[in-house]
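Not every chain of the complex is shown here; the ones you see sit where they belong.
Just so it is clear, A, B and C label the chains in written order, and each chain counts residues from 1 on its own.
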């Protein structure tokens, strides 16, 4: 479209409809404005197979609904993250066909029937039961982006046999998201067992010297296992997203 | 499955189809125990196409040489990281065919003539000139692991046009490693321009409130661009390694 | 007034109504007390064209109203910052002609019809939608102090083209206030594009390792772009005030 706009301008110049000086003026502002804007958007649409994500926290329900309406009008699939139960109820009044995942606090609209597009399976692991909401946020995000996703919960390092019992699953995964709070040790153990990329997600689960996830975050950043990268505390969405683009690669 | 496999093996032994010694060998490699040890090593060799890495910092030169001799005896390629110039000189007396990269402080042995094995090109970007040693560490690691690697240095956010001028290179990469100190803002900008995975490496470059890389680390963890994952401060090796296994995936 | 007081004293001395010794005694205490107090207030009034600001947080509504009454009695324009909706309602019962800006949590009394006094236009930019309340606080403060103010919201670094599209506006500003949470990278990019002073305002927007604005604050303090100065987290008022006195300079 934008490309078309520039082409039209050039054709106008070519046909003498537009003086060179005036075309120059218009071209000067174009690249930084519409072109860049539209171009990138276009690429995103073409390559990612999904549109923008709406971060629900701190947004008014009315604003969320307006944005969703604009996106839905263009036939886009929609994911709203960090949406609490009461806001979700109001959104679903307007979009009854949407699905709300209360544990992950994600609302999705436009389930694809298409088969998963990624190369392999993304495995989402949680260390404890309390880490499951963040793990679910990662899993649902990755599924929404068209991946096969398996989950494996409550396999923390204090009972290492629980993890080892699923060695087969670990080895078959193309990307693994490991979600852990407290000491955040699980990604190191998983990273030592597998060769695929491991994305570590620290959670704010814990008390006292866990400092709302800092202990887990530092543990993961200092992982002695190569191949482990880290996202922000409780950022299940970011991990699911990163796993998706790695799996698609 | 594993259980079935073991059962079949046992039945074969029971029926004399499988000699005890051979069964023992196969049990050795089955997942977990002593066995586990050998098995995993074997897998690692088979799948990664490269052996263990030697972390040089804090190790005696004599120890490094002993480990290198054992690895070299098995025909393995060797990478020693965080090796200072004086230690490297001593190692090179024993292994004159090895190569030392002084800026990245990496010593490698056994250059492969084989063509790169990864799917695409890994692009390593640095924000400033002072970040180059860490960026080189990432680039040399990724090349050592059999990838095509391009580099783009000194394209920090305070002169954003320098980055935008290489938009084409950014878009063609399969994985991008972004190395930055000070405010660590570059990964967010890059992450917003591309769709491939971005690995952010904070560096300890800066002074005052950079707190030896904490400012950059926090900036990267809080990146508003999805698809960005982070490694430890100055961990060029970790970023190069992670980029490699993503590129291989 | 105070000046008048001293003048009267001097005239009394001049006319022999007041003995030198007694005048000396009175002058000794004057400067540190009333004079100093009033003098400075007077200067402030003369030079700034506006009176004291009332910081509403933690103050009783009744106290706020008393202070406002005293100021209003002297015909001063009034700005109350950090005033929540319920307190504002009570203040407006007493001062129905006042205006409340709910997003910025600012109440103003005495809209000037006078045309803006500053040399140029102050541009207030926000990185995200959630940063708008702090940005509004800056913008309304600057307008209240008699400046032309433009705003540009939601132009964060993860979609850098949105900012670049407004390159013209950036270049025309005399001072720019940049408000950003999360990684706080926007001031560095803006600071690299313009030559005018840039005031960076970190916000507490974010989660996990944003640590209520510390990540953004550190990012801004470590900005690689020269000409960027920083105020406290969420301190929109301070940024608007500083921008005003720069624009007036």
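The working rule: a residue touches a chain if its C-beta (ideal position, glycine included) is under 8 Å from a C-beta of that chain, and two chains touch if they have at least 3 such contacts.
Keep in mind that what you see is a predicted model, and the values were worked out from it rather than measured.
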### Task
Report the copy count for the entire assembly; 3 chains are displayed in place.
8
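We take it that only the chains that are shown with their structure count from here on.
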### Query
Measuring from the mean C-alpha position of chain A to the mean C-alpha position of chain C, what distance in angstrom results?
39
### Query
Could you state the distance in Å from the CA-based centre of chain B to that of chain C?
50
### Query
What is the distance, in whole Å, between the centres of chain A and chain B, each centre taken as the mean of its C-alpha atoms?
24
### Multi-partner residues of chain C (each touching 2 or more other chains)
159, 164, 208-210
### Query
What residues on chain C touch chain A, complex-wise?
129-130, 159, 161-162, 164-165, 167-168, 205, 207-210
### Message
For the complex, give me every residue of chain A touching chain C.
### Response
29, 32-34, 36-37, 40, 57-59, 202, 204, 212-214, 217, 232-235
#### Entry: Contact set on chain B toward chain C in their complex
127-128, 156-160, 164, 182-185, 188-189, 191-193, 206, 208-211, 214-216, 218-226
